[in-house]
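Missing here is one protein chain; the remaining ones are kept as they sit in the complex.
Our next item is chain A:
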């Protein structure tokens, strides 16, 4: 009899763990734990505000390429600012939009969440990586103004691709910064948004539940990301794999819970490419889920010290991996820029113009991610200084000059020159620095890999054999 009892206890335990594991495969639903809640809500998860900001960001990037060289500058700038600052009107989502075989449920920002903006959540600290000695927000506003005056977001003379610059910078200055420097930082403190009180008056979720949800929202992942491969996640962001995206099987992609936005997309890209030895995407996602479970397990009580420590441990995993994802992306594009310079030297005429366009695009991505890295919770100190020196305010342009600053009117000044060789060397050093400082492993586009590969091949030859 006793044996039987033990047996059934074991079974029950297995069943519990099994259901626990099942529940922890997706981000939500999580039960409503708010004590004294009398409403009919059953799921306490809510992060639609963050998804709306992702849509604003994607649309901002799209709109940054609408300029026609100056004639429509005022109009384009107003449009860009409406996405940046938010609008009274219900804005169209310019990206992502429905495609053949990939219908998207929401087509306006308010269909996700209303009253949201980017500006209120943008990194306001010093941003020495951009000329003008301003804050992160000053820098992005400068980019927006310049984008509006440019032709399709492309400024060949100074070597800027504004859509890339704005977008990649925002992934750090809003998403990464808000998540790791706000919701997963001070909002985890005992006296800030406690778990035994609603997030705000009348809310059905607790302070900690919603803080964590908002941190998760900025990560930009679908709730079922754990069941997707990095390749599937990558395809969803490219608007390709409806079957993988459509978790509820309604034939549409719900941006709130089924789509892959920027940060998660770059984690997927790092895992999918390079050495394929990383698991950033699933590591970050699992930490978000596990953290949310810790909060749910507190059942509406204030978190114990132990639970808070466990939660902070998950937050630390998220922050570290997220930082690495941004650094991996910068690493990859530094490699692209290096390769683009080699190609520039080999081409002439139209091909050269095309190669230069690709170079400027890749540089914009590199620069954006380098700036994103400097918008987190960590002060990177000397690493920032070094990165900013190596990458510069602008890339080396066709006459070998590069942007060294701005004048009083915010116009770019290019009063120095650098050889292509030297700039290529800077890219190698950028890769070396990023790899060493952030412990990178994916290392896509590693321009020193050939050197290491050949050295590895010859290793056996490195014998001490004498005669």
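Convention: a contact is a pair of C-beta atoms (placed from the backbone, for glycine too) under 8 Å apart; a residue touches a chain by one contact, two chains touch by 3 or more; residues count from 1.
Methods note: contacts and distances are computed from a predicted model.
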The complex's invisible chain, by UniProt name, from "ABC transporter permease protein", "Carrier domain-containing protein", "Substrate-binding domain-containing protein" or "Fatty acid hydroxylase superfamily protein": "Fatty acid hydroxylase superfamily protein"
Hidden-chain contact residue, picked from the options A:107, A:248 or A:342: A:342
Candidate in contact with the missing chain, chosen from A:189, A:313 or A:451: A:451
Residues from chain A at the interface with the omitted partner, ascending: 341-342, 345-346, 419-422, 424-425, 428-429, 432, 448, 450-452, 454-455, 457-467
